[in-house]
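As structure tokens, the structure follows; a few thoughts come after it.
Note that this complex is displayed minus one protein chain, with the remaining chains in position.
Here is chain A:
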Amino acid sequence: MIQSTSALISSEDQTHIQVDNLTLRYGDRLIQENLNFEIKRKDIFVIMGGSGCGKSTLLKHMFGLLEPAEGDVRFNGVSLWQQELETRQKMMQRFGISYQAGAIISSLTLAENIAMPLELYTKLSKAEISELVSLKLMMVGLAGFEDYYSSEISGGMLKRAALARAIALEPEVLFFDEPSAGLDPLSARNLDELILTLSDSLNTTIVIVTHELASIFAIGSNSVFLDAQSKTMLTTGDPNYLLKTSKDARVQRFLRRGDYQQPKETI
């Protein structure tokens, strides 16, 4: 919300989000275990891995939709899961979330969708809300689309509208679930740039699930790699650095689209 204060209190390198020994399960089925990593303030953190390895599930555990089987997620050192429900919901108000399919509510116009969090959590007047809504739509390049319904706009516009709703309350952390899936390369790139600009100027920490390699290298400043077979994380770090230094064949094959031969071991 007020970026500069939070930036003043915390130095740039401070840990913002800490994932502690997290285990994810659906009922009895184990999805991922032993997840430990840190996200620094203003990072653009990429969660990557093959299809079905639990990337979206991990994200949902981080923003409070699913309760972890074990472990915890801390924001500025404050545990998310050891809170009372009310306190947790207060914390969750500081998150902006953009879902995989946009999740723009189909019975409301775009303006009403974006106005919803503002109406719920602020005491602003109708005129003030509509001014902010228009500004948010302008920022994502959808000026003038206030009165459209989600069924009347294209997939790329839907993703941008979802982004506008996610930044409505000027969150501290933005979570994206596959923001560029299903978009053409140019739109995907534009969306990447939009995310970069927003994070840069709003001082937001961004957590993003994606398997678009181009996006991963273009915007990711840190990452975690999940593996479906071993059901745990293989590595964490800057994706560009991982590409150069990781010795793990699975990570290399992913980052090089399968174009990787394991070096022959010297005896």
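Basically, a residue touches a chain if its C-beta (ideal position, glycine included) is under 8 Å from a C-beta of that chain, and two chains touch if they have at least 3 such contacts; residues count from 1.
The rule is simple: contacts and distances are computed from a predicted model.
Novice: Out of "Kinase inhibitor", "ABC transporter permease", "Na(+)/H(+) antiporter subunit C" or "DsbE family thiol:disulfide interchange protein", what name does the UniProt record list for the absent chain?
Specialist: The correct option from "Kinase inhibitor", "ABC transporter permease", "Na(+)/H(+) antiporter subunit C" or "DsbE family thiol:disulfide interchange protein" is "ABC transporter permease", the UniProt name of the unshown chain.
Novice: Of A:65, A:135 or A:214, which sits in contact with the chain we cannot see?
Specialist: A:135
Novice: Any idea which of A:106, A:230 or A:245 touches the chain not displayed?
Specialist: A:106
Novice: Looking at A:32, A:150, A:180 or A:252, which residue reaches the missing chain?
Specialist: For the chain that is not drawn, the touching residue is A:150.
Novice: What residue numbers in chain A mark contact with the hidden partner chain?
Specialist: 1-5, 106-107, 122-125, 128, 131-132, 135-136, 138-139, 141-145, 149-151, 170, 194, 197-198, 200-203
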